[in-house]
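All protein chains but one are shown in place.
Presenting subunit A:
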Amino acid sequence: MIAIPYLTALTTYFSYGLLFVFGQVRDFFRKIIDWWSASNLQGYAPICLGLEDFYIRRLYLRIQDCFNRPIASAPDAWFDVVERYSNDYNKTLKLTKKTSRCLNLGSYNYLGFAASDEYCTPRAIETLKKYSPSTCSSRVDGGTTNLHNELEECVANFVGKPAAIVFGMGYVTNSAILPVLMGKGGLIVSDSLNHNSIVNGARGSGARVCVFQHNTPAHLEEVLREKIAEGQPRTRRPWKKIIVIVEGIYSMEGELCKLPEIIAICKKYKAYTYLDEAHSIGAVGKTGRGVCELLGVDTADVDIMMGTFTKSFGSCGGYIAGSKELIQYLKYTCPAHLYATSISPPAAQQIICAIKVLLGEDGSNRGAQKLARIRENSNFFRSELQKMGFEVLGDNDSPVMPIMLYNPAKIPAFSRECLKQNVAVVTVAFPATPLLLARARICISASHTREDLIKALEVFGRVGDLVGIKYFPAQPKKAEAEEERLLKVD
């Protein structure tokens, strides 16, 4: 858990309070002005009600230049960020023709497949010529090509499950599968920090949803015991089935799931397990097979394995891997399989090629190198950040590392200062995180070189002092020197 310093919490609350009051005052004057000018609603209710977009209008717009930054190149280790300017205090942003070359610490390009790749890209282009960019049809109608079947086989083989089904979008994978698996009388036990697609899928399923404390197996056990003993609310019937949903790496926390403990508990209580490996597949594990491999869990113990191709594989779409029967059933009734356009053939080819590279089937050891590099890079960067006194969340080996910022004013300050020095970072605030726990999130890639990372650390060091986010004392110089000596030896 994140222990926020008392003083910081106070100042953060104060800042938000101030922003809220100012926003309200501005809304008040806005209302008076609007009252004078004729209403254009003509009897309709406003499309955004009162406070619904207050946050956007009065808080987000002030710092919107830190988000949605357009880029003009592939999201590789270095990319071109398009410069923008505003003439109306950030209300609207205008693009310029100018770009600045920045170090990319924001994209989910864990294995460096985002840019064109010597093995994947020519094959993707070949596929484009053969199959065109789209099939214009759903999988169950006329959208299944040889390539789609090959992809499913390849994915099933890679994640270590008997069968797999693929979809054209990761978000849809979660939100269309859960309603198929669960329904009335079922119980979904979900980690409190699960991704929005899982939340929406669970909501769409009609099953009861309850939440356990983030990554706390003990609390999961408590919840399961209580819920099984209680049965369904009101009718007290026993639950039809229970499914526990966890993520491999939590994208906003950088934490690895405590999978072995959770699997053991699920087994004990006969709950099904659903593992979302959106960020972990390809990125962790000795051969890139995700958290199961990293934490030594047998994939046979996980009932449903879900993942996306957007991150490590540099493509798009998502998959579900499981038993043959499960996949057969999903192919029979999953709406995303029946109604949605099948995954674009070049994207499918990219995934197949990326997996081949990882497995060394392309005839080189690039895959192994990439995997080794991302691990080294991540662990190096994390330990250096910690040494500098930043509050870094997450576990070792995880390529995602959030740096806590807390105060709302520090969000744009950190982001803008870093960008000035050509380092592009992602800052995350409410609603993606709790109000108090704003953070910057670093995603490390295998395509970063040691020099890139050292440059980033230098910039962070300077900006961190300027913005005041080194919440811990820095490690004594002596140890640092020692460390440096060791690095040189490396």
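Note that in this section contacts are C-beta pairs under 8 Å (C-beta built on N, C-alpha and C of every residue); 3 or more make two chains touch, one makes a residue touch a chain; residues count from 1.
The rule is short, and it goes like this: contacts and distances are computed from a predicted model.
The chain absent from the displayed complex carries the UniProt protein name "serine C-palmitoyltransferase", chosen from "Ras-related protein Rab-21", "serine C-palmitoyltransferase", "Rab proteins geranylgeranyltransferase" or "Cyclin-dependent kinase C-1".
Of the listed positions A:15, A:90 or A:134, the one in contact with the omitted chain in the full complex is A:134.
Only one of A:119, A:158 or A:171 touches the absent chain when the whole complex is considered: A:171. Within the full complex, the residue among A:26, A:98, A:225 or A:267 touching the omitted chain is A:225. Counting over the whole complex, subunit A has residues 42-49, 52-53, 56, 60, 67-76, 79, 81-82, 95, 104, 106-109, 113-117, 120-121, 124-125, 128-137, 139-146, 149, 168-172, 175-176, 179-181, 195-197, 200, 203-204, 224-226, 228-229, 238-243, 268-272, 303-304, 308-311, 313-316, 325-326, 328-329, 331-336, 338-341, 344-347, 350, 424, 426, 441 touching the chain that is not drawn.
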